[in-house]
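For this view, one protein chain was removed and the others were kept in their places.
Going in written order, the chains are labelled A, B, C and D, and every chain counts its residues from 1.
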Amino acid sequence: MLEISDLTHSYGAYQALGGVNLTVAEGELVCVVGPSGCGKSTLLRSIGGLLRPTGGRVLVQGRPVEKVPDDLAIVFQDYSRSLFPWMTVADNVSLPLRRRGGDRRSRDTAAMEALEQVGLPAAAGKYPWELSGGMQQRVAIARALAYKPALMLMDEPFGSVDAQTREDLEDLVLQVRRSSGMTIVLITHDIDESVYVGDRVVVLSKSPATVVGDLRVELPEPRDQIATREHPDFVHLRAEVGRLVRGMRSGGPAAAETGAETGAEAEADSPELDPATAEPAPVAPKA
Amino acid sequence: MLEISDLTHSYGAYQALGGVNLTVAEGELVCVVGPSGCGKSTLLRSIGGLLRPTGGRVLVQGRPVEKVPDDLAIVFQDYSRSLFPWMTVADNVSLPLRRRGGDRRSRDTAAMEALEQVGLPAAAGKYPWELSGGMQQRVAIARALAYKPALMLMDEPFGSVDAQTREDLEDLVLQVRRSSGMTIVLITHDIDESVYVGDRVVVLSKSPATVVGDLRVELPEPRDQIATREHPDFVHLRAEVGRLVRGMRSGGPAAAETGAETGAEAEADSPELDPATAEPAPVAPKA
Amino acid sequence: ACGSSGTDEAKPAAGGAGLEKTKLNIGVVPVPSSAPLFIAKEKGFFKAEGLDITTETIQAPQPVMPKILNGGIDAFLTSYVSLITITDSGMAKLKMLAESQQGAPGVNGVMVTKDSPIKEPKDLKGKKIAVNVVKALGEVTVSAQLKIHGLAPSDVTFVPVPFADQLAQLKAGTVDAAWLTEPYISAAQKDLGARLLIDTLSGPTENLPLDGWATTADWVTKYPKTAAAFQRAIGKAQQIAATDRQELNKVIPTFTQIPAEAASTMAIGTFSTSLNATRIQRVADLLSEFQITKSKIDATTLVAAPSQ
Amino acid sequence: MTNARKALRGVLGVAGFLLVMEALGRTGIIDPYLIPLASTILTGAARLLTNGEFLSQVGVTLSSCAIGLLLAVAVAVPLGMAMGTVPAVERSLRPLVEFLRPIPSLALLPLAMFLFLSGEQGKIALIVYTSCWPLLINTLYGLRDVDPLAKETLRSFGFGSYDVVRLVSLPSAAPFITTGVRIAASVALIVAVSVELVAGGDGIGVFVTQASSGNRRDVVLAATLWTGVIGLLVNSLLAKAESRLFRWHRARAGEEAL
Partner (left out) sequence: MKTIVSRIAWLWILPVVLVAWEVSTRAAQAVYFPPPSVILARLHELWFSGPAAHVFLTDEAAHHLLPSLGRLVAGWAGACLVAIAAGIALGRSAVLCDVFSPLIHFFRSVPPPLLIPIFMTMTGIGTPLQLTAIVFGVSWPVLLNSLDGARYVDRQYLETCEVFGISRFRRLTRVILPAASPKIFAGLRISVALALIMMILSEFIGSTEGIGYRMLVAQSELDVPTMWTAIVLLGILGFVLNAAFLRFERHVLTWHRGARKTD
C-alpha cells in the first residue's frame, strides 16, 4: 500500500526528516510515535502529497506520490483550522462525500451515521465554532470516517478528548478498519494508545527523523479496552516503545536493548549518547 | 483566591454550565476533568473574564470578575490560534511582559529563559507557523510561564506533546508553582495527570456542567514521576477520578460510590441512569 | 465704448500712481482667444504697467467660480455666454474688462462627415449634434441657425462631448453632426473630409462677440487702477492680434498644443479693440430667446468701462 | 527567480495585449482613427518622456497624490480602527459616512475650492476625501476578520483595548488595509487627474486639457497611457512592500497552491 524509502525533507536549512524508510501493507494500522517536533506531521504530509519532500520516494499503491493520492483522508493535527466555519457540522462531514456519488439523501445519512459514531448526533446542525475543542476534533474524525478512504492518515486524532471518549474512538477506528479494510497511519503521543490500536508501532528519532524502532504488535484480536490492556504482551510492548521514545529523546536508542519490564514510565532516562553514532533499534524480537 | 458560586452559562438556548460551585485557595493547583464538551473551557473563560456568564458569580481575589482580572495568564486549548503569526516565537513570549515594565533586554532574557524551560531555545527566532503542533503548544506555555501571573488558567496545555515532554512539562509547572506560589487551574483529559499535578481534582458532569466530584490529592511533596505514580494513594485516586468521570458520561455519578480499586479503566461502565435524577457525588472521603 | 455704473468711477484715477494690486493671477484657456494675453506678456506690456502676471490653465469659469469669488483668480478668459449665464444665475456680478475674439466666418460651425445623408441644415431634424458644453454657445448659435431653417431647438438633440473627442465620434457615427470650433474644424476637414454644414457665426449670429477677459464687479471696484492698467496692456496686445496674424501664429503654439502649422492655417476670429455693449446685447438676447437664461440681461451692466 | 518569472509573465501579458490591439487596428477591425494603433500610442508616449513640460506636470500630480494618500491613511485608518472597535462609534457615524461616500469628488470641487485658497490644497483635500473611503471600509472589514482568540489572548494578559487594537487588530487587519491602500492609490491618481481636467491648475490633467484644446488626441492618449503606467508602477511598489511586510500572511495562506 505504502512504501517510503529514504525520505528526507528540509524546511530551508532545517532538516526535519533524515531518511525515513517505512512500508505499510494493505489493511495495516501503523502507529507512529516520536518526540514532539521530530517530523511526524511532515512525514504525514509527504505521504498525503501535501508537501513535496526534498529527497527520497513515497509510493502509494505502487505509484509515486506527485499530487494527493486518490482515496485518501487526513485528520489534521490542527483540526480547528480544517473545518469550514461557514458550513454546519453536517455539511462539513458530507461535503467530501460528493466524490463518492450518491444522492443528497444518502450523503446526509452517511454523515449523520458518522456523527453518531463519534457521539455528536446533536451537533449536526451547529457550526464548528459553536463546538468545544474535543467536539471539533471528533467532527474532523467523523468526516474522515464517513469518507471511507482506502488510506487514512490521522495526526494525533484523539488529543483533545477525555479518556473515556478516547477509548471509544480507538475502538471505533479499530472497528471501522475491520469492517472496511482501510489502511491507517496514526500519529499519537500516547504510547498505550499506539500499542492498543496499532498492528505495528513505528518510533521516530528526534529530527532529522529516522525510524529507530518498528515493533509488531501481536495482541489477540478483537482488541478490548480491558482485556487487551491487561495482556502481558501489552504491558511489555508499551514498556518497549516507551524506552525507545525515551532513548531517542535523551540521545541514542541504545537503552532500548535493556530488557522489558512493566512501568516503562518509571524508568530512569537512558544515558546521553551521540545520536549520530547510535544505531537504530532493531525491530522488537516479539514480532 | 477564586470563588465560583452557582455559575451558569447558556449559549443561546444551549446551557453549558448548570450551576458550578468551586473555591480555589491561594497557591492551590486545581485540576478540572470532565467529558468532552461539558463546559470546561466555558468555565475557564468565565474565570478569565472573557465571557460574561449568564448567571452566578465569580470572585477573583475577592472582587467580582467584570473584566479580565489583573495578573492572569491563560494557556488556550486552541494554542495555534493564540500565537501571533506576525511575530517570532521570542516576541510572542515577551509581548505580555511589556505589562510588567522593565526594559527590552530583561524581557528578552525572561522570554529566552521560559523557552529554555519548555525545551525550545532553538525556536526563539522562528515564526509560530514554522513550528510543529507540540512546539507551538509549548510556546504558549512558555508565554504564560514567563509572565509569572498570580493566577494561571491552563486549558489542556499538554495535549499535543509526547509522553516524555509531557512529564517534563508537568514537573515544570509544579516547580514554577512551588517557586512562585501562583494559583493554577488546569484542565486536562488525562486522569493520571490530574492526580499527579493537582492538589485537588474537580470532576465536572456533562453539560449542563456541575461539579460532581472534588477530590483532595494528598500525595507526598515534591512529586516525582516515578515515585508518585507508584504511590498506592495515586493509584487509588486515579481510579476514583476515573470512576467519577466515567459515571458522568454514561449517566449519573452513582457508580462513583462503589469502592476504589486499581485499574479503574478496566472497570465496566456503570449502569445507565437518568442524569436529571442523579445526585452529585460527594467529595471523596479521602480528602 | 459704453458707460458703466457710477461706483466704478467713484475713485478718481490719479494717472500713473501706484496700483492697488500688482500681482495678478489670470485664468487662461488654452485656445487662440488667450493669445493677446500672452502677446502682452511677451512684449512686456504688463510689466510696463507695473503688473506681474501669472497664468493658470482653466477650462471654463463655472467650475472655478469659488476661486474667482475668493480671489484666487483675479481675471479670466470667458465666453460671453458663460459671463451672461453666471450673471443670470445671480451667483456673482461679473464684468468684462476687455474683449478678445469676435466671430468671423469659419471659426465655429456644424460639421458632418463627407458622405453623411445630412445635406442641408433642415436634415438635422431628429439628429444628434455634439456640443462641447450643454446650454452654451454651441446650443445657442446652432438654435439660431436652425430657426432660419424652420427647426426648433427641441427638433435636435444636443449631446455633450468634449471637442477633442468629437471627431472620433463623428467618424464612428455615434453623433450625426458636431458643433466644432477651430482648430477642430480644419482637422475635421483634413482628417475626415468633413463638410461644414452651417457656419454658426453667420447670418443672425454674424460677428457675434465670443469671449473676453472678465472679473468680478467687486474686484473692479476694489482695484480700479489695476483694472485700468490691465485693460491698457491687453488693449495694446489686442491691437497687435487684430492686425498681425504673424504674431498670432507665433504665440499660439507657445501656450496651446496646436502645432505651428495648424495654427497658421486655421481660421481665427477678429480681435476687437473695444467693448461694445450693443454687440454684447445680441448674445444676451439670443440666450434669453432660447431660454438658456431666465431673464434678459442688460449688457451695459456687464462692461467695465476702460479708463485712459 | 520566481520574481523574474512573474515579471516575464507580466511582460508577456502586456505584449500580448498590445499585439492584439495592433493587429485589430491594422486589419481594420478597429478603426485606427477611433482607437489609434498601439504602436502609435507607444511612440507618442515615448516622445512624451522627453517633454519637460509633461514631466513636470507628472511631478505635480504625483506629489499631490502622495500627500493626499498619506493624509488619507492617517485619517481613515485610525477612524476605521475607532469604528471597528467601538460599535457605538460605528453605528453613529455610519449614516454620515454612507451619506458622504457616494458623493463624487467632482461635485464637491466648488466646496474644496472655496475652503482652500490654493488649488493645489483643494485638489489634495478631494484626494483625501475620495481615497479615504476604500481605506475606511477595508479597515472596518479587516478588523471584523481578526481572530477573536488572538484578541482574547492579549486581553487575558490584562492588556487594555487600545493595546489590543495596536498589537493584534492592526497587524491582523494589515493585509486587508493594504488592499485598501492599493485601491486608494489608484483612486487618488484618478481624482487628481479628474480635478485637474475640470478645475485646471497644474498636473497631468492640465496637460491633457491643453493637448485636447490643440486637438492633439495622440498626445492625450499618450498621457492617458502614462497615467495607467504610473498607477501600475505605484501598485507594484506597494505590492512589493506588502509582500515584505506580511510574509506571515502568505505563509499561512496557500499562495502558490493550485
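Just so we're on the same page, a contact is a pair of C-beta atoms (placed from the backbone, for glycine too) under 8 Å apart; a residue touches a chain by one contact, two chains touch by 3 or more.
None of the values given here were measured: they were computed from a predicted structure.
J.: List the neighbours, among the chains on screen, of the chain that has been left out.
T.: Listed by label, the shown chains it touches are A, C, D.
J.: Using the touch definition up top, pick the residue from D:58, D:127, D:154 or D:193 that touches the left-out chain.
T.: Candidates D:58, D:127, D:154 or D:193; residue touching the omitted chain: D:193.
J.: Decide which residue listed in D:66, D:170, D:183 or D:245 touches the omitted chain of the complex.
T.: Answer from the full complex: D:183 touches the omitted chain.
J.: Which residue from D:66, D:93, D:170 or D:245 sits in contact with the chain not drawn here?
T.: Candidates D:66, D:93, D:170 or D:245; residue touching the omitted chain: D:93.
J.: Can you tell me which of D:44, D:68 or D:175 touches the chain that was removed from the display?
T.: D:175
J.: Given the full complex, what residues of subunit C touch the hidden partner chain?
T.: Within subunit C, the residues that touch the unshown chain are 62-63, 65-66, 69, 85-86, 88-92, 128, 133-136, 157-162, 164-165, 168-169, 171-175, 292.
J.: Applying the definition given at the start, please give the residues of subunit A touching the unseen chain.
T.: With respect to the unshown chain, the touching residues of subunit A are 48-50, 67-68, 70-74, 76, 78, 81-82, 84-87, 95-96, 98-99, 127-130, 143, 147.
J.: What does the interface between subunit D and the hidden chain look like in terms of residue numbers?
T.: 5-6, 9-14, 16-17, 34-35, 87, 91-96, 98-104, 106-108, 110-111, 114, 133-134, 137-138, 140-142, 144-148, 175-176, 179-180, 182-183, 186, 189-190, 193-194, 197, 205, 208, 220, 224, 227-232, 234-236, 249-250, 252-258
Just so it is clear, only the chains that are shown with their structure count from here on.
J.: Centre to centre, by mean C-alpha position, how many angstrom separate subunit B and subunit C?
T.: Measuring from centre to centre gives 85 Å for this pair.
J.: With centres defined as the mean C-alpha position, give me the subunit C-subunit D separation in Å.
T.: So the centre of subunit C lies 37 Å away from the centre of subunit D.
J.: Mind checking the centre-to-centre distance between subunit A and subunit B? Centres are C-alpha means, answer in whole Å.
T.: Once rounded, the distance between the two centres reads 26 Å.
J.: At least two other chains touched by the same residue of subunit B: list those residues.
T.: 78, 81
J.: Would you please write down the residue numbers of subunit C that are in contact with two or more other chains?
T.: none
J.: Going by the contact rule set out above, which residues of subunit A touch subunit B in the complex?
T.: So the residues of subunit A touching subunit B come out as 11, 33-41, 77-78, 80-81, 130-135, 138, 155-156, 159-167, 189-191, 225-226, 229-230, 242, 245-246, 249, 263, 265-268.
J.: Considering only the defined contacts, which subunit D positions touch subunit C in the complex?
T.: Those residues of subunit D that touch subunit C are 31, 33-34, 109-111, 113-114, 117-119, 197-202, 206, 209-217, 219-220.
J.: Would you mind writing out the residues of subunit B in touch with subunit D in their complex?
T.: Result: residues 45, 48-50, 68-74, 76, 78, 81-82, 84-86, 95-96, 99, 127, 129, 147, 153 of subunit B touch subunit D.
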